[in-house]
Each structure stands twice: as C-alpha cells, then as structure tokens.
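Removed: one protein chain of the complex. Kept in place: all other protein chains.
A and B are the chain letters, set down in written order, and residue numbers restart from 1 in every chain.
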Amino acid sequence: MSDAAALPVREPLILGDKSLAEVTGDICRPLDARPTALWWAGFLASLALLGLGVAAVSYQIAVGIGVWGLNRTVGWAFDITNFVFWIGIGHAGTLISAILFLFRQRWRTSVNRAAEAMTLFAVMCAGLFPVIHMGRPWLAFWMFPYPNTRGSLWINFRSPLVWDFFAISTYFTISLVFWYVGLLPDLATVRDRTRRGFRRRILEWLSLGWNGSYRTWLRYEIVYVLLAGLATPLVVSVHTIVSWDFATSVIPGWHATIFPPYFVAGAIFSGMAMVLTLMLVARSTMGLQHYITGRHVDVMCKLVIFTSGIVAFAYATEFFMALYSANQYEQFVFRNRALGPFAWAYWTMVGCNVLVPQLLWFRRVRANLGLVFVLSLAVNVGMWFERFVIIVTSLHRDYLPSSWAGYAPTSIEVATLAGSFGLFFTCFLLFCRFVPVIAMAEIKSVVGTPARPGKDL
Amino acid sequence: MSRRYWKSIEERDGGEDWLPADRDEFPEPLAVLPDAPGTLGRRGFLKAAGFGLAGTLAAGCQRGPVSKAIPFLNQPEEVMPGRATWYATTCGACSAACGLLVKNRDGRPIKLEGNPQHPLSRGGLCAVGQASLLGLYDRWRHRGPLKRGQPASWADVDADIVSALAAIRHRGGALRLLTGTIVSPTLSATIGRFMATFPNARHVVYDAISSSAILDAHERTHGRRALPRYHFGQAAVIAGVDADFLGTWISPVEFTRGYRDGRSLEGNPPRCSYHAQFESGLTITGTKADWRTRIAPGEEGPVLTQLAARVARRAGLAWPAGDVGMPPVPGAPLDDLAGRLWAARGASLVVSGCQDVAVQVICNFVNHLLGNYGRTIDINRPSYQRGGCDAALGELAAELAAGAVDGLLVAAANPAYDLPADLDFATLARRVDLLVSFAGSPDETAALAGYVCPDHHYLEAWSDAEPAAGCASITQPVLAPIGGTRAIVESLARWMDDARPAYELVRAHWESALFPRRIPVEPFETFWDTAVHDGAVELQVAPRESAASGTSAPLPDPVAAGAAPPEGALSLVLYPSVGQLDGRHAHNPWLQELPDPITKVTWDNCASLSPDAAASLGVREGDVVRIETGGPSPAAAALELPVYIQPGQHDRAVAIPLGYGRASTERFTRAGPHWLESQPGVGPNGLVGINAAPLIVFEGGTLRYGGRAVRIAPTGRRIELATTQRHHSIIEPRQVSSAGSRPIVREMPVSALSAQQPPPGATREGRGLWPDDHPYSGRRWGLIIDLNACTGCSACVVACQVENNIPVVGRDEVRRQREMHWLRIDRYFTDADESVDVVHQPMLCQHCANAPCETVCPVLATVHSADGLNQQVYNRCVGTRYCANNCPYKVRRFNWFTYARADAVENLVLNPDVTVRTRGVMEKCSLCAQRLLEARISARARGEPARDTDVRTACEQSCPAGAIVLGDLNDPASRVAALAKDPRYFQVLEDLNVRPGVGYLAVVRNRDADPGKAGHV
Partner (left out) sequence: MSSRLVTVVLLVGLSYNLLAVAPRIANWRLPGDHTDYEPAQPVAFSHRVHAGELQVACLYCHFGAERSRHAGIPPLNVCMNCHRFVTAPIGAVRAEDVLAVKENRRPLRIVSPEIAKIYRALGLGDNLAPDPARTPEPVAWITVHNLPDFVYFDHRPHVAAAVTCQTCHGPVETMERVRQVQALTMGWCVNCHRDATRRGVADRSANASIDCVSCHF
C-alpha cells in the first residue's frame, strides 16, 4: 500500500485513550476483587445445571442407553447433535486466534483470549458425547490403538469415528497449548501484581519464569506464530472430519459431498455467534466497554452474516442436488425434511440461520448491542437445530418404509444437554474469575494506535 | 608486657578456657520438631503411600473367579455334553398335531423343528408350534393337583374324586366330560372306557375356534359327521369364502404346504393355481389371493349361492329354482371364477369357514357338482383335527342351566374363557357339585374347579395322535416332568383302578388298536420302534361306504342375504389371530411379542376398521372406541378397544382378534425393562388385550363368529398401539408414491414367467470399478426367499427368536420401536383401491458384500467372513450404533437395556450355542452361524466334504411353505445358484450396489398381464 498515508485514519481499537497501567488495572480488576453477586448467581446456576447433567449421565450409564428416546431406526439424535454443536462452537476461538492473527486482524486482540477459552470448554463438552453415547462407555479405550492380547486385532482405520477421535484430540491439544502460550505474558503480569503467597507460587510456576526480556519476547513471538500456523489447518480439518461421519455413509441426506465446507462454515457461523453472546455479556458485566467496542461487535456481525450466507447456500445446494441427481431417496428425504413430521425443526433452523441474520445487513441493527445479543442467541439455537435436522430427519425415514420411525427426546436427554451447558458456563465463569479475559500484552500493542489492516508492528 | 583487660570476674578468674566444654556454642537449640507420636507425618505418609503402591501393584494381578466342572457320575450312553440329541414327537400346541423333531441339549429341549417325515406337516412348523416350547419352562404352571385352590397330594385328590365319581355312578347321576378336540386315539379310547363305567355319562367336544358347521353339513349331505381332508396341493382353482386356511383354519401348516405345491413356479411350465378369496376382514390367506373380494360379514351364503348357481348352470342343473337376488359381489368376475372352477372340475376346491350349516351345505353342493369329492376333498380318510359339535355344547349348557349335571370334567379346553356370554358357562359351572379341571396351567376354568388335576406339558408326556385317518404319530416325552403333574390318560385310568403309566397305556392301545391297521406285516416291536423313531406311521383306513353321491342328496336351499344391520351399525368379525389362536398360549411372551402378520400389532388386540369406516366414524388409529352389541344378551354389553385402520377390510365390518384378555397375562405387568419413563406391559385392564369371546353368538346350533350387529362410539381416550411397522408410512399418499417406486418388492403376472428374458442374476456379480474386497474363492453363503411362497405366517420369526436367544422386550419397548427380532416380516400394501394387494417380505441381515456397516465400525466389531457372512462380534462391540444408522435395511438391533433374564426356569430354554448378548451391544442375523459351523465341523469329523445341503437355518427349517433356501452361491449345483438365475430373482435396493448375499424371488399373481401391477411396487 504505497498510498497508505492517504487513507483516512480510523478511530482507535481501544477507546478512552488508556495508559498501559490503566489497561492492566482494568483487565486485572476482576481477578483482584471479590466476585460479584452476579458472578455468584451465574456460577451457582451453571453448577446446578452441571449437577443435573452429571446425574442424568450417571443414570444413563447405570441403566442403559435405552433411557434415551432412540430406537432401532434413529440410532443417533441428541447425543451426536450436541457433539457436533459443541465442536462447531469450538471453532471461532482458533479461527480468531490463528487465522485472524496470521491475517493481522488486530481487532482480534480484544476477543481472542476469551474466544480461545470458549473453544477449549466447548471441545471439552463435545468430547463428552462420543464417549457417553456408546452402549458400553467403559470400553471407550478400545478406540485407542494399543497393544493387546487379541493378535492382530486393531482398530478400524476406515471408520470416520476413529478419524474423529484423532482429529478432536489433536484439536484440543493444539488449542490448549496455543491458549496457554498466549497466556504467558499476562500470567507474568498478574504474577508481578500479586503479593507473595500461594497464589503467587502458582502463578510463578505457570508463567514459566517469564521475565519480559527481549529474548523472551522474541521466543514468544516465534512460538506464537508457529502455533498459529499449526492451528490454522485444524480449523478446517476438524469439522471436515466431523462432517465425514455423515458424508461417508449411505444414508440419503447424509451422503453429500458438500458437507465439509458446509460444516466448516456452519461451525464458524455458530462459533462467532457464541463469541458475540459471551462478549456482550462480559463487556457489560465486567466493564470492558472500552476494550470490546462497537467495532468489534460490528466486525463479528459481518463475519456472522457472511457465514450465514454460506450456510444458506449449502441448504439450497442440498435441495438442488436432490432435484438434479434425480435420486428418489434424496428427493424424498429433503421433501420429508421440509414437509415431514420434523418440518418444525427444519423451519426453525432456516429461520434462525438464514432469515434472522439478514437483519445484520443494517448498520443500525449491528450497532444495537441488545438486538445483536438476541440475534446471536437465535443463531445458536438455529445451529443446534441444523445438526438435529441433519441427523434425525435423515435417519427416521430412510430406504425401507417398513422401518420408518419417529423420535422424541426423553427427560434424560434434555437433562444431558442442559448439563453440557452447565459444564461450559461453569468453566467459563471460573475462567473469567482467575484469568485475564483479554490479552493484555497484545492489547497494549494496539493501545492508541489506529487500527489499520496490514499496518506492520 | 601487655596488660590484660577483662570484661567479667569469671573471665578474669577463669582464665582463657572459661567456657565450659559441656556448654555448646549456640545456647538456643535448633527448632527441629519431631513428629508428634501417633500421627503420621509427611515422610511417614509418603513412605506408606510408596509401600502401599508397591504392594498393590504386586498383588494386583489377580485371576478370574474359579470355575468348576462337575462331570457325570455314570454318563448315559446317548448323552454327550455339548452334543444335541433329536427326538421325534408330535406337536400339542393345537389340534392340528404336526410332526416335531425336538432338539435336546444336555438333557433339556431347546428347539422344536418340523418333522420332514410327517405326512401332514412335512417339515413345516407354525409360529405357535415353535413358541410352545416356552410353555414347558413356564414358571406359572401348576406344580401339582389343587383341591379348592389349595395344593394337595395326588392320593388325597384321587380319593376325593373317586369317591365322588362312585357316588355319581351309584345314583346314576349325570357325568359330563367337556373337552376340546382330542386327536389322541389312546386318550379317546381311555375316555370311552371311562365313560362306559357310568350309566349317564357323555363326552362333549367343542372347539373354541369351531368348524362344527362343516361336520354338520357333511352329516346332512354325506351321512357322516366328519371333517374331510382338503388337498390344496391338487387344486388348480381354489375359492375360499371366509376361510383363513393359510393362517389359522384347521391345519394351516399342512394347507400352506399343499397350497405352495400348487403354486410352485420352478417347474416348466410353471404350475400356478388360481385362488379367489371372499372375506370381510383381511387375512393372510386373502393377501395371497389372485382375486380377493371384500364381502360384508354374513354375505358368505349369498356369495356361495351365486357361485353354486353359476356352476350348476354349467353342470346343466336347474338350480336354484328362480332368482336368488342380486349378487353382493360383481357378477362378471364371479362368472369367470365359476368358469375356471368348472374348467378345473375335479381339480378345484371351494372351502368356507362359515359357521352356518346351510351355507356349508351349499359349499358341499358346489364341490360335489365340481366332482371334487374323492379328489381334492377326501371324506373317506377324514381329518380329526376339528371334532367339535356345537349342538352338543348347547345341550350341555341347557343341562347345566337346569342343574341336571352332577359332575363335570373339563380337559384341553377353557370354556369359562372362550365361550360366548350367551352360554354364560362361568356361572353355570358353579352349580355343578364336582367340577374337575385338567388344565396344566392356571386358567379361568381351573379357577372355578373344585379339583385341578394338572396335565403334563405335551413335551413331558407319553401320548399319540391321529390328526387324519391313517396317519398316526407318537408323542414321546423329551424330559422328565418339571412339576408334579400327571397325564390325563393316567388320571382317568387311575380313577378306573388302572395304575398303568401313560407309556404302557399308549403302547397297549397301539398294540391292540393301531398295529392291526399296519399294512406291511411286521412284528409289533419293529412297528413301535419305527413309530417312535420316525414320529409318524401310515395306517390303513377301514373303507366305509359313504353317501358320496350328492345327487342322491337333496338339492340344498339357496341362502339369501341376511337382514342388513340397522343403520349406522357395523357387523362384527371375530377371528383367531395367527399368534394367539383361541388364547391358549396367551401366557407365551414370544407369541405376545410376535407382530400380527396383517396388523403388525403386538401385545394387544384392537378393533380393525376400514379407512372409510373409520373416516365416517371420525376415529383415528389408537382411539379407544366402545363396541356395543344391541340385542337382549346383557352379559356381552360392550368392549372398549383401540381402533386400528385396516386397508382391504369391508366397510361394514369391524374385526376383532380372539384370544386376548386371558387372566394369565397379568404376569406381563412388569414385562420389559424398568426405568424412569417406562410404561406397564399390560393394558388398562391389567391384562394383555380384551377378551372378545363373549361377543360370539350361539345360534342355530353353532358358534357364529361373524355377522353380529354392533354400534361403535368413540370414548375420547387414546392408546398408542405397539406396532412394529408404523402405519402412517402406508397411509400418507405422498409417502406411498415415493416409497412405491423403490426397488423393494417386485411383482409380475404369471404370463411374464413364460417370456424368457435374460436372468438379471447373470450380470449381477463382477460389476463395479474397483476389484472386489471379497473374492469368495471357496464358498459363499446365500439365502434366497421366495416372496410368492411366503404367506407371512411368521413361523420364521419365532423360530429365529428361539434359535438365537433373542430377548422379549415387552410392550413399552415395542411401542418405542425397539423390538429385537432379527428376522422381521415387512408388509407392503401395493394397491390403494378398497381391496388391496399385500406383499409379505421377510427382512433380515442381507449379508452385503459391500456392507455399509462394516466400514463405519470403529472397533472392527462387524467384519466380513471369507464365506460371505457379515459377522457381528458382540464381545468386541462398544455400541456406537453407527452400523445400524448406516444399514439401508435397518436390520440391526441394539440392546438398549439388560433385558430380563431373571426367570431361572425360563432360562433353561436358552440355546447354549449362541451368546446371550449384554446391554449396549449391537446384534443381528448371523445366518445361524452356529449351525453353519456345526455342519462344517461334523462333516469334517465324518471325513466328508461339507455340503450346503447339510445345514438349514432356523427360519428355513421352520417355513411351512419352504420359501427360504440357504445354500452356496458359488456351487453351480446348489439350489440357490439355480434360483439366482430365475427370472423372478431380484435384490432389495439393488441400486445401492451393496451386493447383498440375500436375494428374493418376485411375487407372482395369477392374473392377466397388467402394467399397473407388474414391475416394482
């Protein structure tokens, strides 16, 4: 950009021209202060949900999968729906921290920390379901390739579930490391602010003896870039592989080549929505208005509407392919999706994922944070239903009409879903309490500087 | 000299070494606190932890529990642990008395199979017969005699009864023995002897599912009250009027086998009889008909009259004099049928299940005109499978009402349950002083009886049977009686001071009565041994002249249509369901869970209505309706039953299966798994279904099951029926159109058979871009199912369940669509007009070469075998259910719970050769892998090459129609290889290229080519 100077200077990323000390103070305040009543309320509520989920899952493992509403025709429903849903949520984090980092999208600095934390917790929730959905979860370790007394009996490397297993564990590991490395300077900051004591001991241990020396920073930057590079392909690969669970099957409505891009876009879509949801809450409750500004919301809204477009296109393509392939099973499945017993779910999905986001075309809507919050919630709901629709409506009426069946969730399944939210929010609230929710070290690099894409450091 | 400075007296006096040696340099001690005694400090803790860890690691590797092996003290010659022994005997599940081979393993029977050498059943066995094995291990059976409901000793009971009988005998009181049809010659003879000792005794026989009218009619027309034997195999044209001869009528297995012989299409030219069926409800016989017509209940008479009139005209006989009114069915096809019948004179057959003697007389008249007697109908060698005389039953009821009966013995019947409310047996029986029941397990009649002298289960007893004249078979026990029961013959003999055991009674009777009728002269020992070994022997029948010449018989009177039911009323059809018959096996969970072949309803009975009738009443499936009979009888006030919408049923008919609402079904309240949202296993009345028998009409000396006028009113309540095949998949027209074009079942007119098109089987193998995963260098197992032969009788379903330890899941689980049957029978309605066509399709694991399930299992729990089996390894399965999702045929079954195996007695029926699956594991048809392996091993042990003819799967063995064929597809000589080249051969969902190892043969309707019906449906 030769004529960079000619460009109008945009308003800064961080408002209320903060000094570096103020930044540290603002962000570390919740760590020092006693938790507010609001935090306690949220925390206890989440804990209650978590307890409910634990009870439901223990009951299910003790009694049998039969306590779910599944049947001989519909073998997956809430379990895998929740799994894909959470995996999807888990995508925004890495996207923001890795891809946007590589693209030098500097607005990311305000949200990447929280987004990455969200990713970790979401993947934890997701990882739960493949295990508990097994008929004999105590044998889940059979998914590992390990030496055994069964001769050459190995695992089935042709099975997408095995691919899933590797993809998700990899993704979790990388995300964790990435998040932790990004956390190092801030941990050091908090360490230095903390008086000697148990907490300081922990922080010393965690911050790996960080001394803000030039060498440390250099190493840090290199590692961070490398990890970003490593994480980037995972953003695409994980959900691609998850989509293969369905794409490689023979069931009409699952067996579609469009699934990988479709799922990845959907994942980013839902992830962004969830980031919005959390950020808007954190912003108002933790007084971070100056760090998470309208611009951040605006940018994320644009991402949401973009991915919404991709998802909508995928929906349309599925129908077109069904029509164009002249495959009667495909055609029936999609007609059944839109008009069959689960039409309500389908239209909820379309409404939340395609129609509602269209409002974000308007600047005034994007500026109205309350409205954006509601929209983001709608998108989350819609994306959950997308997975539900894909899984259940494809299964419940497939090839042989004699085996067609219905599906209705039991109380246990609902409780399990609620429990996964409980786990997620419990973790997230603890995160808000004990870790700087915004990457101080990075934000300091943009304090006062006009954000311009491509502007070198 | 330097002067010395001192700072203290001690220093000055003490000199240099003023510091005492015992004082240590640092006055204050180092604060090193020892562990307080008794507490375990950090080091102590670590130490303990370390040792503990090492110890547990060392002791960690423990062995499994010690298992013991207890051998025989003296091992019997024929018993070999782990090896099955087979005994020939006779089925006692109903009065048809088919031949059985009982598989005995380690001293207990675990499987019943049809006896191929039996002249009637010829190797087939029905669902009820298959399931009757479980009755043997029924924990609720009587364990010994009861005296006024209390357990008593045989001596005690015998003493009482003998004295009571003596009193009756002495004062010439009336003794009545009420039984179902007795096919055992020995028992009949013993009964005769017993009755002869009383001045006033009579033996009354009735059938809960009565065919009395047929016998009465033959008494009129042929001067002999007998049930003829019908030879469907020799009939080229069959007309059935309200006779479900493939399902429940008289001797279904025998008839199915014959019917299939008449429609065997392998031959060239193919042999295919023409079958016309007139019926009100939809029966499996109707589903096989080439021309099926719905008639209202009570129209059998007019229809047969019309038919008779048309046949008579062709016979040049002026009958009937004058007009008999408009036909209730279209005249043209009726003409056509009469023409076909006439053309096939002597090789045609008209049967009717109607209980109106006048109608049966016309039926005989038609058959006589057609010259069927002596050819397709054998009156000289009659059948003894239905001997009931309803008129005698009526007389008995009158006697009971008059209090003229002093002693009543009830055997092999449950009159308190299955008789109409008009007769009101329960109240009448209470007036009898001496009421003795021989019921082996608690039933409604035994509950009234003062004495219960329980009979054996038929697998425990020595007995015999002569189901048809000249065909006698032995019933030999296959294990010692489990309880303290006693055979009826023994009881009766004992009361005649004859202490011989049943074995000697049977043997003596055979020596005296049956042996002389043996044609090849041989010593009795040989004869007896043959009978016991083969299970059945052919005997001579004393030729007796019967007035077979109908011309001498007076011309029958035509029967006009009865009075139409009042406006808004429907007329009732009570029918025995294939699984329950008259309810004698209601305690059998296998049969309760067996889906009805037509309605697919389990664990309940329902009132079937035609779609139009339901629409006019404004009721939907599952709505509970109140069925009120008008008329005087107060007892049969009303039933409340859920509605079932039945295409193909007559709009004026409401069909209700009998055999439900047995008191013995109380036990199923807690059937199935129990959890947070589980529902009871029985209906609101605490029983499985409702007893419809009270609605039977006793009229004109016969029990009438059809034609009673009823009014139907919705109650507003709903019941979700436990159906295994969701009905909406057929009702919703949009679904049908889409499902209709799917390559699932195939039909073709018989004319298309002669046209030699290239067999589709030829090009089937060896297609595809990629080389085959499985070369099948040796054998490839294949199964071929002839949809044309299959009647949907569901014998295979139960056979599979018995063979493979498939659990019963209970009503609630079926309602949740979690039935476990490996082999199900899909039922498709192929036509939307009011008389539908139905195709039955046994659906089981297709053992695909490119199996979708195999690629997706993460732990290799389902893989392919070298000889074409799709193997499911239960102990490797972790239960992701991915394979079931990915199965296009949805034949995989998942163990959602640990299904009840609590009943220690019932567990004796489990097949030790098949794993009992645990919770959380997928299972499916293994093509009876245990049988395939057994055949291979025993062949190898014999040193012969294993042939595919050595082995038959459980479903194949049981099929009365021989519709299922297992074999080696790679062996050109095998039967399956030949059938795979048949023009009728097709594979379900062939376009998916999963390349199933299971194939099907298309349904053939004996119709003129009709594009609407041909091709896929």
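We adopt the following convention: contacts are C-beta pairs under 8 Å (C-beta built on N, C-alpha and C of every residue); 3 or more make two chains touch, one makes a residue touch a chain.
Computed from a prediction, not measured in an experiment: that's the story for all the values here.
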Task: Identify the residue among B:332, B:499, B:902 or B:941 that touches the chain left out of the display.
output: B:941
Message: Considering the whole complex, not just the chains shown, which residues of chain B touch the missing one?
response: 35, 37-38, 40-41, 43-44, 47-48, 51-52, 54-55, 58-59, 61, 63-64, 66-75, 80-83, 863, 865-867, 869, 871, 873-876, 913-915, 926, 929-930, 932-933, 937-938, 940-941, 943
- line: Absent-chain interface residues of chain A come out as 147-153
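Keep in mind that, in the parts below, only the chains that are shown with their structure count from here on.
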Message: Nearest whole angstrom, what separates the Cα centre of chain A from the Cα centre of chain B?
response: 54
Query: How about chain B: which of its residues touch chain A in the complex?
result: 673, 675-677, 725-726, 729-730, 734-735, 738-739, 741-742, 744, 813, 816-819, 824, 826-828, 841, 843, 852, 855-860, 876-882, 884-886, 888-890, 892-898, 918-922, 988-989, 992, 994
- line: In their shared complex, chain B is touched by residues of chain A numbered 59, 63-67, 69-73, 75-76, 133-137, 139-140, 142-143, 153-156, 158-162, 165, 245, 248-251, 328-329, 331-332, 335, 339, 395, 397-406, 410-412
